[in-house]
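Just one protein chain is left out here, and the rest sit where they should.
Chain nomenclature is as follows: A and B, assigned in order of appearance, with residue numbering initiated at 1 for each chain independently.
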Amino acid sequence: MIEHLPALQTVVPMMAAPICVLLRQATLVRIFAIAVAWSCLAIALALLEEVLSHGTISYALGGWVAPLGIEYRVDVLNAYVLVIVATIGAVVIPFPLDGRELRIPRERYFLFYALFLLCLTGLLGITITGDLFNIFVFLEISSLSAYALIGLGKERGALTAAFSYLVMGTIGGTFILIGTGLIYQMTGTLNIVDLARRLPPVLESRTVWIAPAFLVVGTSIKLAAFPLHQWLPNAYTFAPSMVASFLSATATKVAYYVLVRVIFGIFGAAFFFETLGLSNLLLPLSLIAMLVGSIAAIQQTNIKRLLAYSSIAQIGYMTLGLSLANLNGLTGGLVHLFNHALMKGGLFLVVACALSRVASPDLEALRGLGRKMPLTMAAFVVGGLSLIGVPGTVGFVSKWFLVLGALDKGLYAVAFLILGSSLLAVVYVWRVVEIMYFRDSDAIVERDEAPLSMLVPTWILIGGTVYFGFNTALTAGVAHTAAQFLLSLGS
Amino acid sequence: MGILGLWNYWMVIVLMMIGLYILIARENLVKKMMGLNIFQVSVIMFWVSIAKVEGGTAPIIPEGVTDVVYSNPLPHVLMLTAIVVGVATTGLGLALIVRIYEEYGSVEEDTLREMDRVAE
Partner (left out) sequence: MNPETAIAVAVLLPLLGAVGIALTGRWPNLREGVTIATALAVFGVVLSLVPGVLGGDRPGLTVLNVMPGVALAFEVEPLGMLYGLVASSLWIPTALYAIGYCRAHGEENQTRFFVCFALAIFAALGIAFARNLFTLFLFYEVLTLSTYPLVTHYGNDEARAAGRTYLGILLTTSVLFLLLAIVWTWKLTGTLEFSPGGILAGRVDGPLVAILLGLYAFGTGKAALMPFHRWLPAAMVAPTPVSALLHAVAIVKAGVFTVMKVIVYVFGIDFLSETGASIWLMYAASFTLLAASIIALTKDNLKARLAYSTISQLAYIVLGGALATATGVFGSGMHIAMHAMGKITLFFCAGAIFVASHKKNVSEMDGLGRTMPFTLAAFFVGSMSIIGLPPTGGAWSKWYLALGAAEGHHAVFVGVLMVSSLLSIGYLMPVVGRAFFLPPNPDSAPAANSDEKTTSGGFWENLREAPLLCLAPLCATAAGCVVLFFYAPDVLGLLQTMRLGR
């Protein structure tokens, strides 16, 4: 049993999805889906524990040994990402579905859970597999279910948002397929470890030079890295808040993982950053993403759209850490993966709580909510402080490593810009805070808090932003180990 | 291997560009789906073509024969999966288009955008 954990990581949720369809009864399916998500988390934690104590796990799927068969390969990096994805899945899935945000009636909620588990399967699969083509397949599984999940949003805009995400996502996926084809052509293998071994002799060929372009652009679309982010604001705005929470915390994170794996695991940092000189491209784009995303967030009048633009800025932080390509920078990028998952996942759940009491996600509708729903809105304040990067929250930890990484490289202006963009976060977070606490503050409002079943998942994530702001052994510690591992790959 | 020797790549690139052009230039969502399909097919053609070995046959090796040249079967198998993915994408896309038509009464992107703007 124990040795089959890597396979179970994807097989359990994958088999559970059709079972959901068979069970049909909404409450039953919900309990079943929660059980599945929690067992996925247990598996992910067991894998992380195993990797940290015994080193990399290699698992030959179906008994076919790599490079011919598909290998599931769990090292520090993807064990860490698996834990993130599984944690978010496990925390978000018990969140009660709200008819006000969903297009489907209660009798068909089982379809929602089936899609959710499929999406989880895809995301876990991308992370755990050691085979480039398998990544593409799982990417499509997660993306297809994500399009459908977004399309479940109540407003009709959800449909067009899902469609444009589908078009963009498919182009991205196909680009990854092209890139994979190009390097398969030169090396004859799809196994990532094998690729890293076979690529160096042919690194000078033009085919290999083209491949990273397709792979990076493809994953950047999925990651919503600036300027390939256009699908994201609409998708997150119109998706049910719980879906937005899940996707913002996992889908972009996994895409980031793929990017990291491609750059460091396949091509090697030296080839990617020095020979191709791509940090000259990634670094400015990340900085622009940080600033443009934050400035756009400031201008929004819809809280979900505001959070979506803030995500684009936060993704900028992550890619910035990547493009610094030194230990502190990469640690910052990787730790922000976890940290941003916590805070943005939590903040979207706050919105979901709020939407159970107010009619629309417009900022104006949140007037005076600070008194009506004090616990929910306190969660927003804490999450917002984390976005800003106040010490004692996870945002501070990320910023600490990123600034340190920039200083290590002697990029003082970049360090300054990282801090400056967190001030933009102050502006957009405080706009919401002012509306919630100062507007209509004289009006007598009845206290009308979201139900406990909503508050508990929300506060688990938001509480996590504070807990991991003080205890960084798990997050920054593992991210540091993973960054060391990645940087050692090329040399 | 002159320019013509790489004709399979040229075909792929032409198909790909046709697909992308339709995707970008057409407002009709169904046509966009078609463009997306052509784009995906071009990549499938690319994979299949790189599997071809000059003078190779189908990868079926009769017993006792050792010196047979055959095409690489792996890309073909992979492309079966990619085709399935493409079909699923098309199915989901078309389903969304049907729902969009029910809600908006149109599948022209500019009209949809206009309607969304009015709604705001």
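The rule we apply is simple: a contact is a pair of C-beta atoms (placed from the backbone, for glycine too) under 8 Å apart; a residue touches a chain by one contact, two chains touch by 3 or more.
Everything quoted here is computed from the prediction, not taken from an experiment.
In the whole complex the chain that is left out makes contact with A. The chain that is not drawn here is touched, among residues A:128, A:387 or A:404, by A:404. The residue from A:94, A:284, A:392 or A:463 that touches the chain not shown here is A:392. Looking at A:415, A:454 or A:478, the residue that reaches the missing chain in the full complex is A:415. What chain A contributes to its contact with the hidden chain is residues 385, 388-392, 397, 399-400, 403-404, 407-408, 415-416, 419-420, 422-423, 426, 430, 434, 437-438, 441-442, 469-473, 476.
Note that only the chains that are shown with their structure count from here on.
Chain A and chain B have CA centres that are 28 Å apart.
On the chain B side of its complex with chain A, the touching residues are 20, 23, 29, 32, 36, 39-40, 43, 46-47, 50, 72, 75, 78, 81-82, 85, 88-89, 92-93, 96-97, 99-100, 103-104, 112, 116, 119.
Within the complex formed with chain B, the residues of chain A that make contact are 133, 136-137, 140, 144, 147-148, 151, 156-157, 159-160, 162-163, 166-167, 170-171, 173-174, 177-178, 181, 184-185, 188.
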